[in-house]
Each structure stands twice: as structure tokens, then as C-alpha cells.
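What follows is a short report on a single structure.
The excerpt is restricted to a subset of chains, each kept in its original location.
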Amino acid sequence: MLNVVVIGLGTISEMHVSAYEQNPNVHLYGVCDVNEERAERVADEYSVKHVFTDAGDVFNDANVQAVSICTWNKTHAQLAIQALEAGLNVLVEKPLAMSVEEAEQIQEAERTSKAMLQVGYVRRFSSNAQVLKQFIDRGDLGEVYYAKASYIRRVGNPGGWFADRELSGGGPLIDLGVHLIDLCWYMMDRPAVQSVAGHSYHRLGNRSNIKNLSFYKAADYESAKNSVEDLANGLVTFKNGASMQFDVSYSLHAKEDEVHIKLYGTKGGAELEPELIIVTESENTILNIQPQMDHPNFHFQSAFQNQIDGFVSAVLNEEVSPAPVEDGIELLKIIEKIYE
Amino acid sequence: MLNVVVIGLGTISEMHVSAYEQNPNVHLYGVCDVNEERAERVADEYSVKHVFTDAGDVFNDANVQAVSICTWNKTHAQLAIQALEAGLNVLVEKPLAMSVEEAEQIQEAERTSKAMLQVGYVRRFSSNAQVLKQFIDRGDLGEVYYAKASYIRRVGNPGGWFADRELSGGGPLIDLGVHLIDLCWYMMDRPAVQSVAGHSYHRLGNRSNIKNLSFYKAADYESAKNSVEDLANGLVTFKNGASMQFDVSYSLHAKEDEVHIKLYGTKGGAELEPELIIVTESENTILNIQPQMDHPNFHFQSAFQNQIDGFVSAVLNEEVSPAPVEDGIELLKIIEKIYE
Amino acid sequence: MLNVVVIGLGTISEMHVSAYEQNPNVHLYGVCDVNEERAERVADEYSVKHVFTDAGDVFNDANVQAVSICTWNKTHAQLAIQALEAGLNVLVEKPLAMSVEEAEQIQEAERTSKAMLQVGYVRRFSSNAQVLKQFIDRGDLGEVYYAKASYIRRVGNPGGWFADRELSGGGPLIDLGVHLIDLCWYMMDRPAVQSVAGHSYHRLGNRSNIKNLSFYKAADYESAKNSVEDLANGLVTFKNGASMQFDVSYSLHAKEDEVHIKLYGTKGGAELEPELIIVTESENTILNIQPQMDHPNFHFQSAFQNQIDGFVSAVLNEEVSPAPVEDGIELLKIIEKIYE
């Protein structure tokens, strides 16, 4: 059994808590939030015994073996390093850190720790991504030399700490783009980056004036506060000659919200979103292949369960993390170049 | 009445010939092709009196006032310069030339000629583009700061001279991309280019092995001959901070063929393909606007008619061309950078 | 804070009670029903302190400042007059009364009262209606000279008091038609009525024999009891030359149930149901405009909230009611002519 504490009890932490609950090898030892009332409420709901309001206390508790860090992006690095130094295994929500520099400090901490760290690239664990990875790994797409991805929201800046560059490190690029870029890069077999061209725009603000369309808002949403970009795009060139195009937005005068992820290889191609489809060629015929799945697109709940299960299994079996710290660093290098 | 000769009688020339026929201010004086039989056949079909097999003879005929140049890309520059020097007005099929250098020579020729030259950007003349341009010109989209466009064919290399880099100057980038880039750039109000990142790929060849899917093939199609790229992509950065992403292909492991063109501005956005739609905001409400048109997407025949009518009108009224030589040069600068 | 009592606790009262609950400026002081058990049950569910079984007691309670009247149509007038005389503000469910005569007595009571009365035209408060009204008010449709509307149920007579002409004043015309006519008339800027042609039919009865199709039934549904029309239609001519066509049914041999509301003006048109769409003309192009909304059609819950919020705000700020007693009278004049 692995004793786990979840630190930072905002919206996303619910997914961690409930997935740990479902894992038979985990004992949800405690929950931690600076807001004690919130911590108590969660502890009540899930019948968790230990309530912490200071992460330091978590790290000092000898019974704890692993933590999920679900706090603002700004505190990821500091908490992850402390946890690793305390010998605790860490699942940290994406992005790994606010900068490459911070991320490398985490990497250093992990190198000298007996514990490991996993980055919260939950989309890698969605069943559509896992099925596609199997087909790519056995060579059905050949070498993937081009990818493109979009995550477009017309009015979807969550506000609160998401919209405060100081706390989040950025807007849609770091919140949504990190998923897209990671997924493509992961499917391309993690090629080394050669150069990055890209832009981030602050043209439309958060469009909080828009009425009659609902969207996710952070608990601390304030319409007047926003310091993050509303659009970012980029073209990443890899050392092996492959390239990747993407764009992500919180605010854009687009026709509709949209997510798509497309990959093109020498022997086949694929769309991961909005619905997994694999394209290959056989007997001189083009084949469009639809894997038959309950969820052919990203499914939050099952993907989270898979992610937590993967983390727990890697810790208990002392395996390599399925989303190691290196992958977090590489992504931040791309993102930093866009923000420059 | 404007006496016109069409030079080069391949597939695209049919559109020129029939559109000149429909224009009441034009007299289709002659047709010209090195293949005399072909020239005679066309002359017969359209009851055209003069048949030329040497473009030089066209330029020397004092009755001729304008020409359409529909030959291989390789000969565009030379013929255009000769025509301009002979005082003839020129409508040259896109791309204007094989290189920026050639294009600038054409520009020089036009500068010293009494005649003018128009580049064959036929998609500017499609009714969906014309309607959108009106709305952009009056400010409905504000400043357009981002555009993206795709023209994806899974198996669509036309072969023949299109597939011979020596004759065409390139593949899908120069054949299809030139339209996309021009349209976006034109809708963005022709901003100056600052930098271009991009790639062209030769990974899949022409996929001539594929069976049971039909596509346009040039008259001189040979499955074994192909020297052009099968995919190109790019991110263009403009001096005003705007940017543009695109990709174009003759061969790609994509799910389906696809054309889309999207533009995003500070006050609104638009999709030009696959169907014109304009997105704006009013009374704090997002509005998706569908102009009601017979052809909400690119319609070959009517666009060609509009293009020819525009050329003829500009010549007869001594107006500025709606697609002047400068625009051809600017596009080639972008394309050359991708090919580098 | 406004102390409110809801009188008459049938189905529709739930919408009033829950909307008052959501309004931060309201204290739900009490509930009232002749059926004490029902009143107690509602009071329990919403933790309301005062339970009344006699409306007179409500009017005599000095703490009460406003009431919602949700009783049978037959008692609307009497209760509204008593409330106004007691100085209470009134939100009365539509129709305002059973006859023009009654309605005018209410108007008289309001004129001499310090309080105000609002008619329950909830559809005016639906977000699709509110968005359209903004566009009409700024002139996008020009002058609206023609409207037509249908509210067709194949088998949808709710029975109970709805089907008893003595208690309800009529059938689909007074239950559904009052909404359609009011909405059109309101969007046309409340023109004076010149003449009304129309019919009400009793041909099919309530079709209670029909099996395997479910529909809303009043709590006191009895299949054998029905005295209201099953269909009504009408053509209303206004003094400004505009006209309006409508039809409404509880029973009809129609292909499907249907609601539509269409408005045509000198500069544009609109459909309010089944989905808001606005049609205008610009740059010699017809534009079909789809406002992007969570609910492009009538949405019961949010419309009710808006209605209650509007009533509360008008009372607290002593503003003109957004659905004043005059509007209730005008509608009854139209309806009475059809029933003649």
C-alpha cells in the first residue's frame, strides 16, 4: 500500500483524490490545503484521516510515501523539490514549473533523491492516446515527420490564478498548449528540438463581456483581472527534420471551439482528436481505420485513473515514470521560446 | 473592344478562353500553342480566327492588345517580359515566376512598359472572397492578426510538368500554397514580411501506386516522374506582428482531402473555406454570420469570369490591376524561404 | 430585502419559489395554498417560515411586500386587486385575468395603489428574446410589419383546471397563445390593435384515448373532463398597418409538435423559436446571423430567474415594470375577439 497525500485542493485535485480512492494499492493518507475549511470538507467527503494546512508538515510525516501537487503553477517547483528531498514520490500537475531553470532544479533534486517524479501529462493516459501509441510503436505510421494541433476556445479564459501570469506562468499556451505539444512530441518519439518560431498575442483580453455563453471559471474568477495571452501559435522544428504546428487560445473570434491533433508519418497518419482515427495504406489502398472504443476522444475520468494507476505502479515497482521529469523540461524549453 | 490572345492551351487555358468569350468588351483574337494541332482544335471550337504556334508572332502582331499566359511556370517570366516590352497587357497564370529574381525582372519590364500585368490570383475573385473583403475593408474584423490555411490532398500530385521541378518551380507549395498565402495576405491588407519559418518534405512521393481513388492528372502524366515536394508548411511573421500558418500537400496520410482558410482579427474573424462564415461580436453577443450565396465556397467558373472581367476592365479603364506584379513578388519571397 | 409570499402552489409555483431563492435581494417570507398539506410540504423543502392557507392573511401581514399569484386563472383578478389594495407588489401568472373587464379593474386598483403589478410574460425574459429585443431596439430589423407564430401540440391538453373553461378562461389560446401573441406584439413595439379575425375550434376533444405518447398532465387530470377549445387561430391587424398570424393547439392531427415565432421588418427579420436567428442585409448581401448562446431557444429555468429578478429590481428601484398591467389588458382584448 502506498500512503499518499494530495496537496492543493482546487478543482483538479478532485480527479486525483477520487482516482487514488479507486486504486486498490493506495491508502489516501491525507489532504492538504492552506484553506483549512476546504481541506476539512474534502477530508470529510472522502473519509480521509489526516488534514494538513502546511505542505511542510506533509513532507515531515514519515508515513507519507507520495504526494500529488495540485497547487498554482508558481509553487510547483518549490514543493516538488522539498518533497523529493524528503524522499517522497511526486506526481506534479502540468506544467512541471514556471521556467526551464526551475524545472532543471527539480531534475537535480530528483537525481539525488531516492524517490521519483512524474509530470501530470494526463492526456498521454487517455485510452485514445494509448491505443494510438501502440500502433505507432509497432511501426504502423512509420516515422512521424509532421504534426499539427489546435485547442481553440472562443471565450474560455478561466480567470483567477489561471489568468495571473505571476501565478500561472502564462495563459492558454501553458495551460492547454502544454498538453498538445507533449502529446505530439510523445507520439513523434520525443525528438530533440532544433528551433522554435511562434507568437503569443494579447489582443482580445478575456472577453468577460460576452453574455449567454457559459464556460469554466476558476473559483476566484474576477472579470477585470487578466495578464495572460489570449492566443499563441508556433512552428517547432526538430533535429530529425520533423516539424510541428500548433495554436491555442482562450479568446479568439473563431466559429466554434475546437480541439484537433493530427500526426503524419511515412507509412500512415492519425487524428487523435476530436476522435481517434488511423490512416494507413495496404494493398495499394488507403485505409481509414476507426478503433472501436467507448471513448474515441479524450475522456477526463478514465484518463486520470490511468495516470494515477501508472504513477502508483511505477512507484511500487520502481519502474521508470511514464512521464518523467525530462519530458517536463523539454516542453518548457519550447514554451519559453514562444513567450520570448 | 480588347483584342486578346491566349498563349499556352493546357487545361487551365479553357477557363481563360471561355471567360473571354463571355466578356462583351473582348474580341478573342487568337490562340497560341507550340502544339499546332491543339491550337487548331481550340480555335475551331471557339471560332477563333488567328492561330499562332510561336508566341513571338503574337507579340509582333499589332492588332493584339492583351495576352493571357497559361504556359508552364518556367516560361512565365520570359513571355511576360516580351509581351510587356511589346506593349501588351498581360494576365499571367500564378505563380508569377520561378524566382524572386525573375519576378523582379518582370516588374522592371512593366515599369518601362505602357502596358500592365496582372497575376492570376483567381481565388481573390471568387464571390466568397469578394464578400469577405468588403466586410474586412469596412472594418468588421478590425485588424487581422492571425491567419491559418490548409490545402490538403491525400493523393493529388497531377504529375506531368506540375511534378517536374524544372518546369514548375515546385510542387503543392507553388501550385496550391500560392493561392492560400495570397488570399490570407490580401485579406490581412498585404503586410510586409518579417520572417518565414517552414519546411518542404519529400517523404511519400506521388503515391501513384494508389488504386481506386481518382484525381486530376495532367495530360502528360507519368507515374514514375516526380521531383517536387509532397508537403510544405510554414509560419510567416509580418512586421506588424501578425502571423500566418499554413500547410499544403500533394501526398499525405491524412483522413480526407481538406481546404480551409481562417482569419482572426481584433473585432471579428472569418472562415473563407470550406464555406464563408463571418464571426463578430455585438451587444456582448457572439454572432456567427452566414452570407447567403449560391456559392459560399470557391467556385471555379464564376471566379474565373470575375478575374477576366477585372483584368479587362483595368486595362480598358487604365486602372490599377486588382492583382499587381508587386503581389506576385511578395508571395515568391515567402515561397523561396520555405524552399531554402 | 424584499419579503415575498408565493400564493397557489401548483406546478408553476416551483419556478417562482426557486427563483426567489436564488435572488440575493429577496427573503422568501411565506407560501400560501388552500391545501395546507401541500403548503407545509413546500415550506419544508425550502425552509420557509410562514405557511398561509388563506390569501387574505397574506395581504394582512404587514411584513409582506410582494406576492406571486400562481392560482387558477379564475382567481387572478380578485387576488391581484386585494393585494394591490393592501399595498403589495404583485407578479401575477399569465393570463392577467379572465376578461378585459376584470383586467381593467386590476388596472384601476394599481392606479390607486402605491404598489405595482407585473404580468407573468416569462418568455419576454428568455435570453433569446432579450438578445433579439436589443437588436430590434437599435434598429437592425427596421419596422416590424409582419409576424407569425405557432404553438402546436398534437396531444397536449393538460386537463384538470387547464381544461375547465370556468377556471382557466380558455384552452391553448389563453394558455399558450398569450405567450406567442405577447412576444410578437412586444417585439413589434406594442402597436395598437385595429381588428382581429380568428377562430377557436372544438373538434377533437382532448384525445385522451391516445396511447404510448406521454405529455404534461395537471395533477387533477381527468380524461373525461374538458370544456376548452382544441385549436385557435387568428389574424391581428394593427393600426400602423402591421399584421400578425398565429395558431395554437392542444389537439391537432399535425405531423409533430412545433413552436415557431417569426418576425419580418423593413430592414431585417428574425426567428425567435425554435432557435434564435436574425436575418439582415448588408453590402447587398443577405446575412443569416446565429447568436452564439447556451440556449438559443426558450429556456424555462433561466427565463424564470430573469423574470423574477426583473420584478424584484423594478419593485426595489421603483422602476416601470418590464411587463406592466397595460400589456396584459391589450392581450386580453385580442383573445376575447377570437373567442367571440
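Every chain is named by a letter (A, B and C) in the order it is written, and numbering of its residues begins at 1.
The rule is simple: a residue touches a chain if its C-beta (ideal position, glycine included) is under 8 Å from a C-beta of that chain, and two chains touch if they have at least 3 such contacts.
Fair warning: this is a prediction, and the values are worked out from it, not measured in the lab.
Oligomeric state of the entire complex in this file, given as copies of the one sequence with 3 shown: 6.
As a convention for this text, only the chains that are shown with their structure count from here on.
The pairing of subunit A with subunit B is characterised as same-residue: of all residue numbers used at this interface, over half are used by both copies.
When chain centres are taken as C-alpha averages, the shortest distance to the whole-protein C-alpha average belongs to A. Superposition on CA atoms relates subunit B and subunit C by a rotation of 180 degrees, given as a multiple of 5.
Centroid to centroid, with C-alpha atoms defining each point, subunit B and subunit C lie 59 Å apart.
Mean C-alpha position of subunit A lies 43 Å from that of subunit B.
Contacts with at least two other chains are made by residues 131, 291-293 of subunit C.
Considering their complex, residues 154, 211-214 of subunit A touch subunit C.
By the touch criterion given at the top, residues 141, 145-146, 148, 154-155, 195, 197-199, 201, 203-204, 207, 209-213, 231, 233-235, 237, 241, 243, 245, 247, 252-255, 262, 264-269, 271, 277, 279-281, 284-286, 288 of subunit A touch subunit B in their complex.
Here subunit B touches subunit C in the complex through residues 131, 134-135, 138, 282-283, 285-293, going by the rule given at the top.
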